[in-house]
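The complex appears here minus one protein chain, its other protein chains still in place.
Think of it as A, B, C, D and E in the order they're written, each chain with its own count starting at 1.
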Amino acid sequence: MIANKLIVTASPHVKSVDSTPRIMWTVAASLVPVIAASAFFFGISALLVIFAATLGALLTERLLGRPLSLRDGSAMITGLLLGLCLPPGIPMWMAFLGGAFGIGFGKVIWGGLGQNGFNPALIGRAFLQTAFPVAITTWPKPGGNFFALKGDLFAFPFMHPVSDVVTSATPLGLFKFEKLPTPLLDLVLGTTGGSVGETSAIIIILCGVFLAWKGYLNWRSPVSIVVTVFLLGGLLHLINPAKAPDALFMVFSGGLMLGAVYMATDMVTVPTTNKGRWVFGIGTGVLVVVIRVYGGLPEGVMYAILIMNAFTPLINNFTQPAVFGTRTLKEAK
Amino acid sequence: MISNLAWIFFSTLLINNFTLAMFLGLCAFFGVTTKIDTGWRLGAANTFVLVMTAVSVWFLNRFVLAEAPYLRTIAFIVVIASLVQIVEMIIKKFLPVLFRELGIYLPLITTNCAILALALFQTTRKYNLIEGIVFALGAGLGLTLALTLMASIRERLDVADIPAMAKRMGLVLIIASCMSMAFMGFAGMGSG
Amino acid sequence: MIFQAILILGGTGLVFAIFIAVANKKFKVWEDPRIDVVAAMLPQANCGACGLPGCRAFAERAVEGTMEPAGCPVSNTDQIHSIAAFLGIEAGNAAKRVARLLCAGSTDVAKQRAEYRGLSTCAAATPVAGGGKGCAWGCLGLGDCAVSCDFDALHMSATGLPVVDVEKCTSCGDCVDACPKGLFVIQPLDHNLLVQCKNLVTGDSVLEACQVACTACGKCVLDAAEGLISVASGVAVIEYDLIADAEERAIERCPTGAIVWLQGAQFARLPALSSAEAA
Amino acid sequence: MSGHSHHGAPPEPAAPSEQQDQTPAEGSSSARLLFTLGFFGALAGSLLAFTYQKTLPAIQKFAGEKVEVAVMEVLGAPPKLDTLYLIGDKLSRTPPAGVIPGDAIKLFIGIDAKGERMGVAVEEVAPGFASDVRLMVGFNPSTGALTGFKVLSQTETPGLGDKIEKDTAFASRFTGKIALPLKGTKSVTTDPSTVQTITGATISSKAVIKVINKAVETWKPRLEAFEKEGGK
Amino acid sequence: MAFFGFAHGVHPPEEKELTSGLPIRRMPFPDELVLPLRQHAGKPATLCVKVGDKVERGDPIGLADGFMSVPIHASAAGTVTAIDWWPHPDGTMAQAVHIAVDKYAPQVPRPRLVPRWEGLTVDEVVKAVQSAGVVGLGGAAFPTHVKLAPPKDFTVHTLIVNGAECEPYLTSDHRTMVEYPERVHFGCRIMMHTLGVKKAVIGVEKNKPDAIAALERTKPKDLDITIMPLTVKYPQGAEKMLIQSVTGVEVPSGKLPVSVGVVVQNVGSLAAVAEVFDTGLPLIERIVTVTGHGLRRPANLIVPVGTKLKDLLTYCDGITADAAEVIIGGPMMGLSQANLEAPVIKGTTGVVVLASHETRGETVYPCIHCGRCLDACPVFLNPSWLGDLARVKRYDDMAEFHLADCMLCGSCSYVCPSNIPLSQLFQASKVMLRRAQQAGAA
Partner (left out) sequence: MTTEAAIAPAAAEPFVPGAPPPAPLRLDVWRGIADDNPVMIQMLGLCPTMAISNQVSNGLGMGAATIFVLVCSSFLISLLRKVIPAEVRLATYILIIATFVTIADLVMQAYSPVLSKTLGPFVPLIVVNCIILGRAEAFAGKVGPLRAVADAIGMGLGFLLALLIMCAFREVVGSGMFLGHPLFGPNYEPWVFMIMPPGGFLTMGLMFLAMGWWGERKKALLKKAVA
């Protein structure tokens, strides 16, 4: 009998087919349509920005992260998502820096995959927003020649971008500062100014549905975010239409869809419990509306998610599942 | 009036959070935030002392220090220190349960610069009594929020596999940086 | 103006002082300051090898005089003497005790029957078909004991056995608690005779699993002083009350080398794994 | 080791048996505690009073200068200044009692060589992007026309919101505007009741506009009331 | 039918089609049987034979040591050749009796060893069940007679029969219900009588329609027995989950089923009790499913207790070239075997031989806090957090998070995408915790 080559393992001896790299790479692959859409609207600039951000993320993960950690695919997602939430005209050196910062301080220093408390892509983006507030709020107009650059993408590292590209405000900025509405169809299709990937809501929703169907993202936070924004936004709009835009505008504008589908679902930085995910989603939704309507900034998705990230361990703490039999044990006593 | 008080409260709580934006009370923020329970309790004790400070500082400014502004710093610190001592003794005597929960943090608070800073800000910003109390509440709850969040994140980190070089304090400061960045989302609140 | 300042500050100072004076009277507890000093002189390992819960407890007892300074196995002689000198008492003495391993089944002599996959700790591997090792009593070599040792006294050898550094071992007993197979014992360093095996299978069939196992052949029993060694339930057992009678002759006819004569370290031959290799 | 004996420290280890007897009450007497603290309090007080007296002129001179510079700037350097104090909701010529003079709320009236009123200057605040924006605002109380403003304090984002203080071009956009009330706009404008805001710092710019409007709105009636009641 | 059902759980591939259609066959006696004295939960049996003794089939070789123990009987006639330490399916070594089987001896003996059931008092039934060496055949091998004699301060109102067989691969209970439904009902009758209950429910997962049909067909008219189809879900067969599915009641944490008036018995145990009273022979053989993609000829076999795995697998034409792991029990909770000399014991429900592609990979990733394990855990623990705590050895905190309620079902490890061996961590942590508590008590 061939006993020598037997292995012994602890039970269970079998395992479901899903693995962490498989989940990560599928999510990364699901971003391809979003990237394609952004290339359609913003031309080669979008691809260059995404490339630079991803390069920054991957290089940093490779240099500072654990050995072979590039294989799990999470750094790829971070880079792509960061690229997708930057304006298409931002100098590439800034996008690269954002990727490096996000992975370095948002992930590696925490111990790598699974340990970080804040969304690395958003940490990178928040850093860029704070460091270069002007560059990151310069929104080029979509459309035009595919190869025409949307800004000074090749600005010399550490130097000002100099460019004279036609800029346009984002729908949210237009509403907040000029009180100008944007047609809903433009929002849904994505033919508006804004970040590389936050424009086309419809494509992002489709990708999200696909991932939820595969079981790779938990639908609870995205759904609760969208519903909360819709309801609260609608309520405020009813109270004061001049200050708060209508609910559908709220839902389809800005980075809400990208944030809800891809960032509020990063299991590492949102609560592990399902109840906690509802709380996270509702909290994020409320913050988005509050920042957009009452805050100084036109957009609030990034900050809302980061703030809720900070609350994640606390939410986890308060939403631990009720262990089987503990309720009846209490009743018995 | 209400909107003025609301602005004072929220801007102190969120936008100019004493810990995350003004760098006050960092000793406790970094030193005593390893357990959620400790975090919020210290925050609660702090809030209490802050409110008391606001009240007594208003009285001092109004009735004692009007003629001797140069004694502000020294008078404030002495009053705060005595106040904390008195409160400690009173709580210990009459509310032993509360003392066990919060009282042990009181001595820590005396040397917390947030308290003295509150007294000074309140003076330079010429807040009246009510404004002062609201200001103190905002500051105290802001501290509590920061302490609790930091503690909860650090509790989670206790089980994480942090790189050796970040173990001592490095990562904790990076977390503070991230939190501070996140709270910048509140900027401009109330101005629009 | 100066007068006013004096009044204000002198007044607040006085109020302050009154409170402190009251507090001072009410709440202070006096404690022998030498306890802190002695505690500071102790290694602060808080290992419990002295039998007390931590170094400060030891310091209290030492100051009380109910514990000799030498009762701390972790401190070296110089440290013990300085504590004794500080307290003005005798240092006392204690026989050196160390941890001994009751298994010699390194990977080169003991068979691994199946490949174990899973958590790399002995505690986790033990319930998984005994870790897949041929001998169900033997050392798994996954090093729970080495991890548990706070004194850097335990290192895994290249052939998967923990080797005790008798110099550094403080006999704290952490390894005894850590080993799921119960393979460590704490013994005085000068006990020379040791059976390095716990396998209860008798006869030569045991050699299939491990070449250095005790076959319970009984030769050592014959060669040793009356009653010193016996074979009970499949393995040779030494009666340590009679250890004074032990002679090296007892091990000479052992066919497998399961019983050994120790002078100082166990497994003196095994090279410890260098830290680079271990990593 | 220092070699000095020390109060409150335990006695020397050579005599361990004696230490057991020492009780805290025998540490230091309460009278001594009171005396020490009272004494040091008094000493500190006198030292501070002394320093304060020595530095006061310089501090006041600077504080005065600072306000003066701001007032001069926003009013276009009037040869003569008149000061009114706010007590309750009324203006008065005499400073309120029980308040440090520097802390009183004032209104400055710039008077030109001919004795004509050139304008008034007041301090006012409003919430900005990060925190309060505090300005000295100069305006003509009869027309509401601005004579100028100066930022006294702000903590807006460096390089962005702080342009309201650092960017002289921004300040110059306000000359000749009339606050009835003033409005902000994104584009270049020649309308006297609108001002172009700073790109990327609309909120801070609007805060400035808000302060100015608030200054004119609150102080104009006060001054009118004061003058009606016959204060010159 | 099952309106309640339990929440969470997992759906591993069933793989039951390998053997679910194969009728039960009898395996011929091997040359040697090895009978460990420790085959059940509770105290091991005490030896009552010596080397050289001749034994008949059914003779006791080990006697019950107290109430929490059962005797062990020779499963074939032959000679005791040795009594020594022998590999046990649980991975340790155990004292075992070797019997060289006398294949030509008349293997069916003599007077009944177990009396007829009719007319026995409750106590006599319990005694007879104990003396027949019957233990739970569901896997834990808990002495059956103990569960038939609940303490007087509890009232039992329902007997629940566990026919869930939720482990992948295993079909021994399934075949028992299909081929011997009358025996199951007879066992049920005996147990209901002994427990004094009026009501019994047999829970069967819906993926065994033939078993449900067979049980319905043969249901005795005079007893209140319900056959309840259950959702196909692992671990439907776990005692507390089953009770919740059948009655909707959550057994309180840390309490036994009797505290809610329920006793759970496996269908195999029922059939065994019936058989014991039928034939008069004690429990000396059992139905074992031998299966897996690493085995040449899967089968459902009646196997004498004490048959070495080696002989069993050889009888099934041996294992394939890519066989990697031999498991006693099912793949979710069974035990890996390092030594194929280990024997089949009373609690052995099946032997599964996994091919190498089915085994768990070796790469473990960090926990990404995906929460899948929380959604899988049938007792609503937080395995992710418990795993984090276990890694840093915070066992006391684990106890606070209800480590004790973990039944090591392995659902969490099964779903974990990062391949973290969570249930192994919990098993080791339980050991550590117990050791720490003992050290604390000492």
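Here are some notes:
As a convention for this text, a contact is a pair of C-beta atoms (placed from the backbone, for glycine too) under 8 Å apart; a residue touches a chain by one contact, two chains touch by 3 or more.
For clarity, every value in this text was computed on a predicted model and none was experimentally measured.
Considering the full assembly, D:41 is the residue among D:41, D:78 or D:138 that touches the omitted chain.
Checked against the full complex, the one of A:32, A:63, A:131 or A:209 touching the unshown chain is A:131. Within the full complex, the residue among D:157, D:197 or D:213 touching the omitted chain is D:157. Although one chain is not shown, part of chain D still touches it, namely residues 1-14, 27-28, 32-33, 36-37, 40-41, 44, 47-48, 51-52, 55-56, 58-59, 62, 66, 157-160. Taking the complete complex into account, residues 105, 109, 127, 130-133, 135, 156, 158-161 of chain A touch the chain not shown. Although one chain is not displayed, its contacts with chain B can still be listed: residues 20-27, 30-31, 70-74, 77-78, 81, 111-113, 115-117, 120-121, 124, 164-174, 176-178, 180-181, 184.
In this text, only the chains that are shown with their structure count from here on.
The chains in contact with chain C as well as with chain D are A, B. When the partners of chain B are compared with those of chain E, the chains appearing in both lists are A, C. With centres taken as mean CA coordinates, the chain nearest to the overall protein centre is A. Mean C-alpha position of chain B lies 47 Å from that of chain C. For the pair chain C and chain E, the distance between mean C-alpha positions equals 41 Å.
With each centre defined as the average position of its C-alpha atoms, the distance from chain A to chain D rounds to 43 Å. Residue positions 91, 335-339, 359-360, 366, 385, 421, 424, 427 of chain E are each in touch with at least two other chains.
Under the contact definition stated at the top, the residues of chain B that touch 2 or more other chains are 67-68, 71, 74, 78, 160-161, 187-188, 190-192. Here, these are the chain pairs in contact: A-B, A-C, A-D, A-E, B-C, B-D, B-E, C-D, C-E. Interface residues of chain A, counted against chain C in their complex, comprise 3-10. Looking at the complex, you find that chain E touches chain A at residues 10, 12-13, 91, 168, 240, 249-255, 259, 310, 313-314, 318-319, 321, 323-327, 329, 331-340, 352, 354, 358-361, 365-371, 374-375, 377-382, 384-385, 401-402, 405, 408, 410-411, 413-419, 421, 423-424, 427. Within the complex, the chain A residues that touch chain B are 105-106, 108-112, 115, 117-118, 123, 126-127, 130, 176, 287, 290-291, 294-297, 300, 302-304, 306-307, 309-311, 313-314, 316-317.
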